[in-house]
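I have a structure here, written as structure tokens, and I will follow up with some questions on it.
What you see is the complex with one protein chain gone and the rest in place.
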Amino acid sequence: MERAQPLPNYLAQRYHGWKATGYADNQSWYRQLAEQGQHPRAMVISCCDSRVHVTAIFGADQGEFFIHRNIANLVPPYAPDGDYHGTSAAIEYAVTALKVAHLIVLGHSSCGGVHGFHEMCHGRAPELSEKTSFVGRWIDILKPGYERLGGNDAEIDSATLEKEAVLVSMENLLTFPFVQDAVADGKLTLHGLWNDIGEGGLEYYDAKSKTFRPV
Amino acid sequence: MERAQPLPNYLAQRYHGWKATGYADNQSWYRQLAEQGQHPRAMVISCCDSRVHVTAIFGADQGEFFIHRNIANLVPPYAPDGDYHGTSAAIEYAVTALKVAHLIVLGHSSCGGVHGFHEMCHGRAPELSEKTSFVGRWIDILKPGYERLGGNDAEIDSATLEKEAVLVSMENLLTFPFVQDAVADGKLTLHGLWNDIGEGGLEYYDAKSKTFRPV
Amino acid sequence: MERAQPLPNYLAQRYHGWKATGYADNQSWYRQLAEQGQHPRAMVISCCDSRVHVTAIFGADQGEFFIHRNIANLVPPYAPDGDYHGTSAAIEYAVTALKVAHLIVLGHSSCGGVHGFHEMCHGRAPELSEKTSFVGRWIDILKPGYERLGGNDAEIDSATLEKEAVLVSMENLLTFPFVQDAVADGKLTLHGLWNDIGEGGLEYYDAKSKTFRPV
Partner (left out) sequence: MERAQPLPNYLAQRYHGWKATGYADNQSWYRQLAEQGQHPRAMVISCCDSRVHVTAIFGADQGEFFIHRNIANLVPPYAPDGDYHGTSAAIEYAVTALKVAHLIVLGHSSCGGVHGFHEMCHGRAPELSEKTSFVGRWIDILKPGYERLGGNDAEIDSATLEKEAVLVSMENLLTFPFVQDAVADGKLTLHGLWNDIGEGGLEYYDAKSKTFRPV
């Protein structure tokens, strides 16, 4: 890796600042975590978006949440074909090895991935339609949800599609046998959330009313 | 999604606490982020491990880092075959759409994924060797690095293998044409880091000495 | 400009050192900043004083803070009379064009401008009282704050007057219609800070207790 570069100086400075304060103040906890391993209570599947920090929203410290982040917080369907499946691997590890109690899918407003999907469906993002587009193929996961909402024939606003992406991911979670089993055994619960970035809002999917409601 | 559950009460309470404090104190920034979109300066590829929070280490606020997290912070090689590739999609979005300046791979101590790989290689984790194991197939990405270190014939400690995982990911990053191009144009730099959880240590890969050195 | 001189040699040498290190290590970020423009999250109004570097205090890199610096970090009241108003122009640009989320006024200890104001009021700096003194007329902005503290009848220490200067500036900020609007819309927050140079202290104005308190 001769292309590797040192850390930019301002990040090195900030790290030293954290080491002298944030780390120093919690050294005992960091050492316990290192020696005794992690025992997170929940797995969160969130977007890579720089504006959504689940640790901030829930005041979570080191050790609480096992967090997978990908474009548009999507979960592909179960497909044990021997290929690389990063999201499925993270879910498998959380449920079968760490035995988390909660599996939370966290969507959000102004999601670039969901927006790109919408543009692609309407022919306004031809580059995403190409077979070689990783983003385009990844967001194809959203298709069943989009069709269910009426597809190209319907007027679908961003928030509706973002929330549908959360539901599609939750449905796909239940195609994994180990998720099914843990849920059936009462050892795992599934939760769908949607965060309004600008307003700091948080809604959860309510199975009874089949709508997202404010937490 | 009739299996969806409301948010556990303690998480709902923490959310309301954040809304009244962390959000309220930064409402203006959240609103600007919502209206003007994200302009993160770096993408970080980190592990799902609950003990590693890159935002804490670097004092990063909402909007600074585009973060992808998967098991063992691995990047698979470029493979535009039309299948779902969540990691590749995140990298493509960060480099071609967001045009981040830095791509940081952050490994860490006591990594369960790297440990599992080692166990699997030595026949001590047969369940990971199965074709249907998502974790097992995902950590296969580490193989070229493991072989390079001597494979099963060598005594390889955890930290060495965790750092090798960072290098394998960086090498695979350079198999993506858009990463190659951005690096060649001087618009993207690659950085390899390894975090010692218990001691709060941070090392970076130094291309000149070909070793990891303290930041 | 026949009076222009080349850069002193020691500064030229330092520049070349930065180009080979600080710039080279962050070339990608500089290029992205040049191509995509700035998106700073905050405007800082600070003193010209050579001892106060807000970028150091907050570990801020290129691109984070839009910084206006003048004598004693003062903001004059809104006066759209068509004359040259450098401070007002900087505020207008930050709030209406860049749409920063935070407006921070940063005062500091041992402020020469504030000290000069005090001397002038007590007749110990007659040159500052002259109409032609730019410094004298500029620091007149402080007068409402000085009167509020009791003026010449009171014993006012330097720190108290420096902090009052921060408050006067914040009050004057709210005389600008575009600042008022952005604050009312929840898109801009105002912050008053005072830095103790020798002790590295930082205090913020707490609206509830109406005092400056340690951060």
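We just call them A, B and C in the order they show up, numbering each chain from 1.
Criterion: a residue touches a chain if its C-beta (ideal position, glycine included) is under 8 Å from a C-beta of that chain, and two chains touch if they have at least 3 such contacts.
Just so you know, these numbers come straight off a predicted model, no measurement behind them.
A.B. asks: Considering all chains of the complex, which shown ones does the missing chain contact?
C.D. replies: If we consider the entire complex, the absent chain touches A, B, C.
A.B. asks: Which residues does subunit C use to touch the chain missing from this display?
C.D. replies: 1-8, 11-12, 14-19, 22-24, 27, 30-31, 33-35, 37-38, 40, 43, 48-53, 55-59, 62-71, 74, 76, 80-94, 97, 102, 104, 109-110, 112-113, 131-135, 137-141, 167, 170-171, 174, 183, 189-193, 196-200, 202, 204-207, 215
A.B. asks: Going by the touch rule given at the top, which residues of subunit A touch the chain that is not shown?
C.D. replies: 13-14, 16-18, 20-22, 24
A.B. asks: Pick out the residues on subunit B that sit against the missing chain.
C.D. replies: Contacting residues on subunit B, toward the hidden partner: 22, 25-26, 29, 59-61.
Assume only the chains that are shown with their structure count from here on.
A.B. asks: Cα superposition of subunit B onto subunit C: how big is the rotation, rounded to the nearest 5°?
C.D. replies: It works out to 180 degrees.
A.B. asks: Could you grab the centroid distance between subunit A and subunit B? Build each centroid from C-alpha atoms only and quote it in angstrom.
C.D. replies: From the centre of subunit A to the centre of subunit B is 14 Å.
A.B. asks: Touching at least two other chains at once: which residues of subunit A meet that condition?
C.D. replies: 5-6, 8, 11, 14, 17
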